[in-house]
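Everything on this sheet refers to the single structure shown next.
All protein chains but one are shown in place.
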């Protein structure tokens, strides 16, 4: 005859092992990155910003979340050309004047040729049905792409929040916020 | 005496918990990225393309899969200088003429100095036994590095498939394909 004396104890041991496994698994699951794409948009070049938006909107179209962290030369691209900032010191005025004001003023990173190359590219994009940066930005807003704007860059270049475009999911934040998102993302890029 | 009345039920409960854990784990395993590297090669600069190939071939040498997605200025680098495209409109002809035709025409991103810096770098690479871009491309093909070419860029710049180099694992595709690969990769870079 089979001895079943130890069975209840064995069962309890098994049960506690299962509980332990489950906790470990939940812990691992929490650490798993979300179905998200995070990118730093450092560049202020038309071509790179176009690539950034194509990637971000493409990701959302695929069911991913997308986060764009605009910093340094990327920041002025989010200015609204029709908005006027209030009082500024001389340095901020100089930066303000020298940097592109919004998506329509950005230039190609190469072959700009005093603006001719950029104009050529814009006309080509129209002809080939590639969305312009303005359309991309609209699309991104509709699709719910999150735009973060680097506060340090805003401060350095003397930009004010009231100069920036209206965009639903726009947040002003620091690098820590970006890193948090990036850590929780399946894809991270620096553009 | 120990009461064993509930044992069979307890066992069934444990078994179903184990099944549940197993399914959860298989699900997590499926979501885990593959041992793969995905990169966007946006740049058309000799130095950056060299870096891209060093990283891609290095990854394969380490047992990883490698995917290079050539877009924008990276695209013309994959043209074959000995192949002639058919009829082209004027814009495409202009782009075709202004952009480097193949790996041997690309330039350094800085210190090009009217080609002198690039020539200097090429001679240095030879002297120091660093593979040239042409050799890198060959090595990448042999190692099975996957090259994806961005169809939107091809279209924008008016490049035709018959102009491109012969490369075994070359696919023409869109950004969605890249994102799929990147999502499933342990390393992603934008170069």
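As written, the chains take the letters A and B, and residue 1 is the first residue of each chain.
What we mean here is this: a residue touches a chain if its C-beta (ideal position, glycine included) is under 8 Å from a C-beta of that chain, and two chains touch if they have at least 3 such contacts.
The shown structure was predicted, so the numbers you read here are calculated from the model rather than taken from an experiment.
Summary of contacts with the chain left out: across A:18, A:61, A:131 or A:170, the touching residue is A:18. Set against the missing chain, the residues B:95, B:148 or B:190 yield one that touches it, B:190. In the complete assembly, the contact with the undisplayed chain comes from B:37, out of B:37, B:68, B:156 or B:179.
Subunit A residues in contact with the hidden partner, per the touch definition given at the top, are 2, 4, 7, 10-11, 14, 17-18, 21, 24-25, 28, 31, 33, 40, 42, 44, 71-73, 91, 94, 98-99, 152, 155-156, 174-176, 178-180, 182-183, 188-190.
Touching residues on subunit B toward the chain that is not drawn are 4-5, 7-8, 11, 14-15, 18, 21-22, 25, 28-29, 32, 35, 37, 39, 47-48, 51, 54-55, 58-59, 61-62, 64, 109-111, 120-121, 124-125, 127-128, 130, 186-191.
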